[in-house]
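Of the protein chains in this complex, all but one are displayed in their positions.
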Amino acid sequence: MAIVTASTFQVPIEICATFAFALSGLIAAARKKMDAFGVFVVTGVAAFGGGTLRDILLDRRPFFWVDHANWIWLMLCMCLLAMVFMRNRHIQITERAIQMPDALGLGLYAALGTQMALALNLPVIVCALMGVMTAVFGGVLRDILCNEIPKAFNDHQPYAVIAFFGSLLVVLFNALSLPQWLCVFIPAGLITLFRIMAIYLAWRLPSWEIESGD
Amino acid sequence: MAIVTASTFQVPIEICATFAFALSGLIAAARKKMDAFGVFVVTGVAAFGGGTLRDILLDRRPFFWVDHANWIWLMLCMCLLAMVFMRNRHIQITERAIQMPDALGLGLYAALGTQMALALNLPVIVCALMGVMTAVFGGVLRDILCNEIPKAFNDHQPYAVIAFFGSLLVVLFNALSLPQWLCVFIPAGLITLFRIMAIYLAWRLPSWEIESGD
Partner (left out) sequence: MAIVTASTFQVPIEICATFAFALSGLIAAARKKMDAFGVFVVTGVAAFGGGTLRDILLDRRPFFWVDHANWIWLMLCMCLLAMVFMRNRHIQITERAIQMPDALGLGLYAALGTQMALALNLPVIVCALMGVMTAVFGGVLRDILCNEIPKAFNDHQPYAVIAFFGSLLVVLFNALSLPQWLCVFIPAGLITLFRIMAIYLAWRLPSWEIESGD
């Protein structure tokens, strides 16, 4: 992503975050006892699905995973190793371990996705939605492939909502003509911070006053 | 849509229809007790998903909701208000109330989608399918996000089928070189009329002679 000058921190954070997203797909596929192909597809979609959907909507090419095809080989190895060595107790450990890098990914991807849409002069709300989509829709597509209602839609945890407000902040900072790296990294950091607070303080989104399924 | 000169009636009908499609998404998300993000996405997909999928297939940009980003803000407000004020009895009232504007939307979107594909010189059947997709696939994607088999696929009511024949009529009228606004508004009116008759006379599509799930 040439838009923002890659800081010393961006690349390692990006790797950690993509790795966390991929692991969330791996775990979801393992829980459904999918075979090697299913595990590979669900892992890949969880890692790269959000950015790919954004790029299809914005008509951008090439996709990230076409430009960095080595990551696909890496992911393939990760899936195979996991299928051989992963046991139930590892799943629980992994789920806790990916909470932090997942929060980092939420922040970084939402901010970068928004910045990318701003560079195309799209309306404010569309830029914010592209940011949210980059960060959240990998998980949405993962859950659709697993035949579940997307967790981001009904677990009532503040996840996409935090990414949305952070993305609006990216737009605001750009309107104030702050330097680009500040426009991205302050909102990214705030999203990560609030996401971690949401987990530890068990924040919940308000829910409907209706009975379900009527 | 510059293809057809916007008549006095087109814009208000379009607003009513999109509003009806959006409400169908809102109700579906409410029934699954989704949180704010889920409600917003399902509502947006129900309203704009069909046209967006058509535009991806036809490689057209910008999308309707990028050009009219104000509608997204409006939809966001609608979702938040609904989550605060909507109760079970409102859902039943809403479902009855949206049947008419939904039928209007079915007609108008199918006819406009077909006309748009005709302008690209696509084959007859492809134009008709693009019309049907514009009108029906918002609902299909809405049901996939809610983890249901799409209602349009198995409720055995004439819905997409009516839109399909109406779309073929658009193609026929164009072949007869009728004025463009007649090519769109006569089939749109007929689709709406037949859809309303299908509801009131409880028409059913013929079904399979097989047992299911064998």
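Here the chain labels run A and B in written order, and each chain numbers its own residues starting at 1.
Rule of thumb we're sticking to: a residue touches a chain if its C-beta (ideal position, glycine included) is under 8 Å from a C-beta of that chain, and two chains touch if they have at least 3 such contacts.
Being a predicted model, the structure only gives us computed values, none of them experimental.
*Asks:* With respect to the chain omitted from the figure, which of A:V42, A:L108 or A:V184 is a touching residue?
*Replies:* Here the residue in touch with the unshown chain is A:V42.
*Asks:* Specify the residue from the set A:M78, A:C127, A:L145 or A:C183 that touches the hidden chain.
*Replies:* A:L145
*Asks:* List every residue of chain B that touches the chain not included in the displayed model.
*Replies:* 56-57, 59, 122-126, 129, 136, 140, 144, 147-150, 152-157, 159-161, 164, 205-214
*Asks:* At which residues does chain A meet the chain that is not included here?
*Replies:* Output for chain A: 29-38, 41-42, 52, 56, 59, 61, 63, 65-66, 69, 72-73, 76, 83, 86-88, 91, 144-147.
Here, only the chains that are shown with their structure count from here on.
*Asks:* Mind checking the centre-to-centre distance between chain A and chain B? Centres are C-alpha means, answer in whole Å.
*Replies:* 30
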